[in-house]
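My questions will all concern the structure given below.
Missing here: one protein chain of the complex. Every other protein chain is in place.
Letters A and B name the chains as they come in the text, with residue numbers starting at 1 for each one.
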Amino acid sequence: MKKDVLDITDLDETRLVELDNYIDKITGDPEEELIHVLHFAQQQFGYLPHNLQRYVAKRLDLPSATVNGVVTFYSLFSEEPRGKYTISVCMGTACFVKGADKVLERILELTGSEKGKMSEDGLFTVEDVRCIGACGLAPVLTINEKVYGNVGVEDVDDIIRQYKRSGRRED
Amino acid sequence: MKIDSLESLRQWREKLPPVESKKLTLYACAGTSCLSSDSDLLIERLRERIKAEPLEAEVELVRTGCVRFCGLGPVLLLEPEGVAYGKVTLKDVDEIVDEHLKRGNIVERLLYEDPEAGLVKSTQEMGFYKKQKRIALKNCGRIDPWRIEHYIKQDGYEALGIALSEMTSQEVVEIIKQSGLRGRGGGGFPTGRKWEFTLQESSDEKYIICNADEGDPGAFMDRSIIEGDPHTLIEAMAIGAYATGANQGYIYIRAEYATSIEPLRAALDDAREHGFLGKDLFGSGFDFDIEIKLGAGAFVCGEETALIHSMEGQRGEPTTKPPFPSQRGFRGKPSTVNNVETFANIPQILLNGPEWFASVGTEGSKGTKVFALAGNVKNIGLVEVPMGITFNEIVYEIGGGPSGKEPVKAVQIGGPSGGVITKEHFDTPIDYDSLDAIGAMMGSGGLIVMDETSDMVEIAKFYLDFTQDESCGKCTPCRVGTKRMYEILDRLTEMEGVPEDLQRLRMLGENIQLASLCGLGQSAPNPVLSTLDAFPDEYMAYAYRTKRTAYAIDADLCIGCTKCKRVCPVDCIEGEVRETHIIDEAACTACGACYSVCPKDAIIRP
Partner (left out) sequence: MKLIDKMITCSVNDIDVNVEKGSTILEAAQKAGVNIPTLCHLNLHELDAVNQSANCRVCVIEDEGSGRVLPACSQEVSEGMRIQTDSLKAVMARRTSLELLLSNHPRDCLTCVKNLDCELQNLSHEMNIKEIHYRGEKMNHPIDESSQAIIKDPNKCIMCRRCITMCNEVQTVGVLSPLERGFDVVAGTAFHLPLDQTSCTYCGQCVSVCPTAALAEIDATSAVWKALNDERKHTIVQVAPAVRVALGEEFGYDPGEISTGKVVSALKRLGFDTVFDTNFGADLTIVEEAKELSERIESGGTLPMLTSCCPAWVQFIEHQFPELLDVPSSCKSPQSMVGAMAKSYYAEQSGLSPADIEMVSIMPCVAKKSEAAREELSEEGYANVDQVLTTRELARMIKEAAIDFRSLPDKPFDRLLGESTGAAAIFGTTGGVIEATTRTAYEMLTGKEIGEVNFKDLRGIEGVREATIDLGERTLRVGIAHELGNARRLLEDIRDGKSDFDAIEIMACPGGCIGGGGQPYHHGDVSTLRRRAEALYRIDKDMPIRKSHENPLVKEAYEAYLGKPGSERAHRLLHTSYSAKERI
């Protein structure tokens, strides 16, 4: 286990170089930049596996526990790999009062996944998010970048089926 | 071009054409809501058509921020007629260009239909806009946020120029104090006094921080200002910096607002290029610049001490006050934290004078407040209203009443920290003190309308789920207490509660309010306690397990149209065409889908 955490050989070399470059450009106090660095690292690698967090800690001269404490505090940082499609169902108030919880429930059922965990086929990560500022269209969900507004429970089947199909086709 | 004096700013402004310089100005909304219904494609298409026609000489296409009627998105506004088109799709572009832009004929099918007045040809006739007053949103939806020239033409950076050239810091503070402006981020603290505190601190470094975390679910006021009028924020921060003695500013913005960050960065660059940020602003010797700091998904980071810790790269956990940020803030230095909307008022106050500002609103609450109106209401969008307006006016006149067939039941104000306002209080003027008097609070501007279909216990549970999930987990009452409250609510709604739970909820709620470390915990019980007060019967129905949970069909009314059967996601409705349908109550998940499709109102809610 100890080896796992230290071992960075499974991290993509070129992305690591990108990360290094980003860190090298920091002018101020590197500790202050931790959250920005983590955003960047997550952008590069898709998520923040433990060895990557360790790497960031080392580069910023911080204890790993501090970095891990920050990563686990903020909900946008993910320690787990994510599915090909991230389905974010808005659970903001406007969406909730229009039945977003039912929509979420149905999506979890259809994708066969747990909230925040990648589905077994690797296609979906379903999560609830707070208001995305499109309350006019409530209930709202996004799949990767695409926004779906006025989504009723009855619309969900179609949407998911479509992604399942294109997900499989690309494989 | 670098502006190095008030004079050169004015000369430049003089030379610029007004935004509405052509025969027709077409404002196309590119606010988030509209963007998410593909308004950018729409704008692209309009641009192409206008160019191809060519209509460029007569029509000015302005890509604006939110024009506030988000529920109608994507929205187009045409001036000078004031025509508004809603729910415009790509398919409609040709008709708009051919009919309206070329021939001057209004495309009636895209007009908004007012519940009372019918088709509305001009925004001036819309109930939605009538009672509004724009101060903070003055430029929102009226300029292209990407074009600094638009802002300049609307008296942009004039206030900063005047402050730097003609006033001392103390004088600026005095004006803000006289205006009576109070913080719009939720706390309602007088802004002028806050600035004065920081000004009085002596320190080698001070900071001014804009709180753009906007975490309340259902709120999008700040986002709209940042997207629609970023220079106002920049100018206001520069004024605030000058007034408090800071030379560096930060905008802490939630990373979820990725699409707002882009125009904001562009605006910062533009401002820098034109000398509104950087060294020696307006030749006054005053230096000021702004950096963006990103959040990473934590509601509590809206709380100012947590925000500061987050800016420092740490977990966003609040710390006790005092020390206040104005004493010891970012990097331990005196810092002023203000909300986006608070800032958006500043340039207007300087330009028009504190008396002008103070003439709007009520005795203790001056100016306007922006609300994000949403929920079961017909007109959904951003509304800026003078303080003192009543809930009735907002819900029925601006909001156009309930969106569905059920009457309005209550309004939730202030998001997860707020409480519900029942109809008996709908004539309460919305200002800090009146709200306080009925045990509610202004909050940051979320305003959710709920109709009779809303289950208040479920709503309370929803908010508790939110707060306990967003609790930073530092202090006991909030970390464990909100969880326990949620669990009690959960047991209740699962029909596993007991009558004593209601007493327990209240005790726990009141003590969490008292003993929590920060505003999150101190206000987390509000939604529960206020619904417990206002709707005790609903709680009792759960606690005594008399609550029905399934939908049912009124056999006398059902005509057997099969609509309900077709939408039920769990297939628990039985019935043949033209025969009475029946719901299997054990299988019904109470999703309500059948309820909304039944043409005969034959479905009975639990």
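Here is the rule we use: a contact is a pair of C-beta atoms (placed from the backbone, for glycine too) under 8 Å apart; a residue touches a chain by one contact, two chains touch by 3 or more.
Since the model is a prediction, treat every value here as computed from it, not as a measurement.
Participant: Hey, which of B:L41, B:I292, B:A515 or B:A552 is the one touching the hidden chain?
Facilitator: B:A515
Participant: For the chain left out of this view, which of B:L41, B:I292 or B:V480 touches it?
Facilitator: Looking across B:L41, B:I292 or B:V480, the contact with the absent chain belongs to B:V480.
Participant: So which bits of subunit B touch the chain we can't see?
Facilitator: Against the missing chain, subunit B presents residues 298, 315, 317, 319-320, 322, 468-477, 479-481, 483-484, 487, 504, 507-508, 511-512, 514-517.
Participant: For review purposes, identify every residue of subunit A that touches the missing chain, sorted by number.
Facilitator: 1-2, 5-6, 50, 53-54, 57-58, 62-69, 72-73, 75
Convention: only the chains that are shown with their structure count from here on.
Participant: Calculate how many whole Å lie between the centre of subunit A and the centre of subunit B, each centre taken as the average of the chain's C-alpha atoms.
Facilitator: Once rounded, the distance between the two centres reads 25 Å.
Participant: Which subunit A residues qualify as touching subunit B in the complex?
Facilitator: The contact residues of subunit A facing subunit B are 31-36, 38-39, 69-70, 73-77, 91-94, 96-99, 101-102, 105-106, 129-138, 140, 147, 149, 152-154, 156.
Participant: Within their complex, state which residues of subunit B touch subunit A.
Facilitator: 32-33, 36-37, 70-73, 215-220, 223, 255-257, 293-299, 310-317, 372, 374-376, 380-381, 412, 415, 446, 448, 450, 454, 459, 462-463, 466, 472, 567, 569, 589, 591-593
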